[in-house]
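My questions all concern the structure below.
Yeah, one chain of the complex is gone here, protein chain that is, but the others are all in their spots.
Order of writing sets the labels: A, B and C. Residues in every chain begin at 1.
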Amino acid sequence: MSTDNRMLTMAEALREAMGIAMDERPEVFILGEDIGIYGGAFGVTGDLYHRFSPERVIDTPISELGIVGAAVGAALSGMRPIVEIQFSDFTAQAMDQIANQAAKIHFMLGGALHVPLVLRTPQGSGTGAAAQHSQNLETWFANVPGLKVVVPSNPADAKGLLLSAIDDPNPVIFLEHKLLYKIPGRDPVPEGAIRIPLGVSKVVREGKDLTLVATGIMVNKSFEVAEKLAAEGISITLIDPRTISPLDMNPIFESVEKTGRLLVVQEGPSHGGFINEVIARVSESSSFGSLIAPIKRLAGMNIPIPYAPQLEKAAVPQIEDIEVAARELVKSWR
Amino acid sequence: MSTDNRMLTMAEALREAMGIAMDERPEVFILGEDIGIYGGAFGVTGDLYHRFSPERVIDTPISELGIVGAAVGAALSGMRPIVEIQFSDFTAQAMDQIANQAAKIHFMLGGALHVPLVLRTPQGSGTGAAAQHSQNLETWFANVPGLKVVVPSNPADAKGLLLSAIDDPNPVIFLEHKLLYKIPGRDPVPEGAIRIPLGVSKVVREGKDLTLVATGIMVNKSFEVAEKLAAEGISITLIDPRTISPLDMNPIFESVEKTGRLLVVQEGPSHGGFINEVIARVSESSSFGSLIAPIKRLAGMNIPIPYAPQLEKAAVPQIEDIEVAARELVKSWR
Amino acid sequence: MTVERLLMGHPLSSPDHARHALLYMYRIRKFEEAVEDLFGRGMMHGTMHLSIGQEAGPTGMCLALKLEDQITSTHRGHGHCIAKGADLTRMMAELLGKEIGYCGGRGGSMHIADAETGNLGANGVVGGGIPIAVGAALASKLQKKGTVAVSFFGDGAMNEGAFHEAANLAAIWKLPVILFCENNKYGMSSSTETAFAIDRLADRGLGYGIPGVTVDGNDVVAVYEACEAAVARARNGEGPTLIETVTYRWKGHSRSDKNLYRTKEEIEEWKHLDPIPNFISKVLAAGILNQEEIDAIAKMAQDQIIEAVNNAAQAKSAVPDGLLEAVFKAVSA
Partner (left out) sequence: MTVERLLMGHPLSSPDHARHALLYMYRIRKFEEAVEDLFGRGMMHGTMHLSIGQEAGPTGMCLALKLEDQITSTHRGHGHCIAKGADLTRMMAELLGKEIGYCGGRGGSMHIADAETGNLGANGVVGGGIPIAVGAALASKLQKKGTVAVSFFGDGAMNEGAFHEAANLAAIWKLPVILFCENNKYGMSSSTETAFAIDRLADRGLGYGIPGVTVDGNDVVAVYEACEAAVARARNGEGPTLIETVTYRWKGHSRSDKNLYRTKEEIEEWKHLDPIPNFISKVLAAGILNQEEIDAIAKMAQDQIIEAVNNAAQAKSAVPDGLLEAVFKAVSA
């Protein structure tokens, strides 16, 4: 199969990355609930259980705290575990091992040990699974020093970033929007062990009227808006940070200096949400002087995600909302 | 004792509030680790165990998830529990019951039930207890819709806010900086059941050159700076939001419109930290147009809190740092 | 409906009791079948966890409970909810995202609660309801209400820290709570053989000083008898009981389940242990009801479900207005 037409879904791309890493390094293994015969609640591990062995794709009981803790211990002992938490909402169960143990051990122990662990988990709304199965929790992790946090928006990035995350000697939280699992990206997924370094923002498209910074699934929604508005002569630079810790601000600063307008978009609730970091960094930077309009933020409502589809949609930014926001920002601040 | 000279410590003020609430309502009770005979790890419950009974001041095993969950169940059943978590770091253990249960039940159940629960816990650095006992975790809670979050900076506010929190039919996270427990505030603590509503920011002092928004212990440090700089002719409006969810922005907008300069200060790590919300709200508001200088943010370093005192101090904003930041912002943007 | 709920007692103790037990088991069965059908036809949203095959557990348990007694339930919660006496229309309406639904369309299947019948809610979090039930029992004790709380949970939930911490609190405080484990052999795809190194899950009680009993979870009579004893203990101030009911879920864990982790034969075997005919044969043997009466009960249940579906389908869909105000209960002045 040629590289050009490898239009994988994100689930396929993630699986490919894990398979490559497991072929490369015997110390890589996966553990999680229903990742074996079942193939994962969202089918991400798929056939890895059969391709490798029950010793390398380990099905666990329903014990998030225990399995993340076990992964920490294994990581301290020469292994490179990848833990899958079935829904990001249940990282709450494992928060001590994530935030108090994995994140802090290297620093707290003066560098004596380190924790090469990847925690992959699906987040986000849109499946009708309601408040306890639909959260975006990147804000929790981003504010914990010692964690790297990745929020991929497409299959090709997901693969390259996951390979880097597995290589990384530090704990990496890998937050996958569940609506992206089954859809192919816009770009083909390169074959082989091609890595994308953590901490490099991607300029998805360039424009001169507006800088739009979006994370995860909002990158896709924003892309559609940018294409549509381009036809109307509104030209948008779309930036996908890809890793939110560390956060690469340079392309954002550069773009803001060019466009003078900034719109930031995240799915999670706005109040105290991560995307504010982008606003804060611009506000305290010298790019601040280039702004010709107030910064605009679009984010989820400050409510738990409701069940009924018509309510669920209202809770998070939709394409139309982004369009309205972008249009307004450009039009009313000419 | 006259009201004028009741210079209580924050621990005393909190204890007084709990005692008043327990006298007022039979459904108020406290549960937590070592809050009985021991009087609490930081002495906050003190003699309440003796004044009331072991049934109303319930000593628990070391089971944070269990006791917060039990408090949720009791709150659903007509009681008004106050849970003390010995260190805020261990809210990580209870995060499912806090964020997935308490916060969401009222909304998720369509209003059928509600959770009148107060979770009190000490946070912050400065005691040499290192990375797992020194975090500021308000960012986690603020981004969870359904939680109210209080960060008191002084004994009088602490008392009035805690009384309101206990009255509130919703879950309230009450984050007490542990260095404040033993020091009296600047203002006397009124006697009796005087309540301070949640969601009202306090203008601590007024000035015309700079708006300084600080939370928790940073209010005290900022106050000292404001007083010192006043002598040099730099006049600062200091605003203490007191509750960060809900967040009352009005006095902040008003002040920014007057001063044109904004400095925000929090102890917790800057990356993705809560205080960014203040920046975001100003940036997207009409007050944005009044800014004559970039917004400045001062926050903890993005590191786990280290042990040795000289390192610990370096990790979070000190009075001198606030002074330098305030001075620079005013001087270089005249 | 609520009057009917007040029936307590041994399922074989009178025709009314037998009728009640049977009606509730049928209701659960038919409700779940209707849900499956609606999902299959794309008329329902989200996910679903059906309790077909597990009807005897909640029915037997709730026959030992008063209306004021409380329960916490699970992601697989329709059975518990029905057994405790919930309104079928409001349940179905919730699943269809309607305003009259128990949660006004905000919660869906995994979050139905019913304050009137003491149901503190289903729970999307495995193990999440266990500490909550313990807290309800603590409230009962503090308020001297004399009520009992029951936490339903699956075998899988027993490996969560929440179970452990809650069980210990219940034990040391001798709380009036029943830890009701529905051991249906699997937590999603993981079997109890792989997830436990013990054979009898009720043995977990030993580590807390809680009596543990294991019963046939497909026998509503056996379940009732164990529950009745546990409730009596609880009301007497003697503390919690851990009841393990051995049962089986006929359907996949949720819609997307391909059942790769178990055999068709195993599923068929368990279908032969259907709790409904199991109870019917006892009722007939005891001569409490005749076949005609039994058929009428089945029909009544079916009619009630059809009515619930129709009512729910015609009800007004939930609208997004007021969501922000719905997050907090208003502070009364």
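Methods note: a residue touches a chain if its C-beta (ideal position, glycine included) is under 8 Å from a C-beta of that chain, and two chains touch if they have at least 3 such contacts.
Just so it is clear, the model here is predicted, and its values are computed rather than measured.
Undergrad: Would you mind listing the shown chains in contact with the chain that isn't displayed?
TA: Counted over the whole complex, the chain not pictured touches A, B, C.
Undergrad: Who touches the missing chain here, A:101, A:201 or A:287?
TA: Spelled out, the listed residue whose C-beta touches the missing chain is A:101.
Undergrad: Just name the one of C:86, C:195 or C:294 that touches the chain not displayed here.
TA: Residue touching the chain left out of view: C:195.
Undergrad: Which residue from C:99, C:116, C:203 or C:293 sits in contact with the chain not drawn here?
TA: C:203
Undergrad: Taking the full complex into account, what residues of subunit B touch the chain not shown?
TA: 33-34, 36-39, 41, 59-66, 89-90, 93, 127-133, 301-304, 306-311, 313-315
Undergrad: By the contact criterion defined above, which parts of subunit C meet the unshown chain? Give residue numbers in ascending order.
TA: 159-165, 168, 171-172, 174, 194-198, 203-210, 239
Undergrad: May I ask you to list the residues on subunit A that touch the chain which is not drawn?
TA: On the side of subunit A, residues 27, 29, 55, 60-61, 63, 65-79, 81, 96-97, 100-101, 105-114, 145-146, 148, 167-170 touch the unshown chain.
Please note the rule applied: only the chains that are shown with their structure count from here on.
Undergrad: Would you kindly say which chain has the C-alpha centre located farthest from the C-alpha centre of subunit B?
TA: Here the answer is chain C, farthest from subunit B.
Undergrad: Give, as an integer number of Å, the spacing between the C-alpha centres of subunit C and subunit A.
TA: Those two chain centres are 37 Å apart.
Undergrad: Using mean CA coordinates as chain centres, what's the subunit A-subunit B distance in Å?
TA: From the centre of subunit A to the centre of subunit B is 30 Å.
Undergrad: Roughly how many whole angstrom separate the Cα centroids of subunit B and subunit C?
TA: Those two chain centres are 40 Å apart.
Undergrad: Out of subunit A, which residues touch more than one other chain, so two or more?
TA: In subunit A, 89-90, 93, 130-132, 301-304, 306 touch at least two other chains.
Undergrad: Give the residues of subunit C touching no fewer than two other chains, as numbers and ranges.
TA: Only 103, 105-107, 111, 123-125, 128, 161-162, 326-327 qualify.
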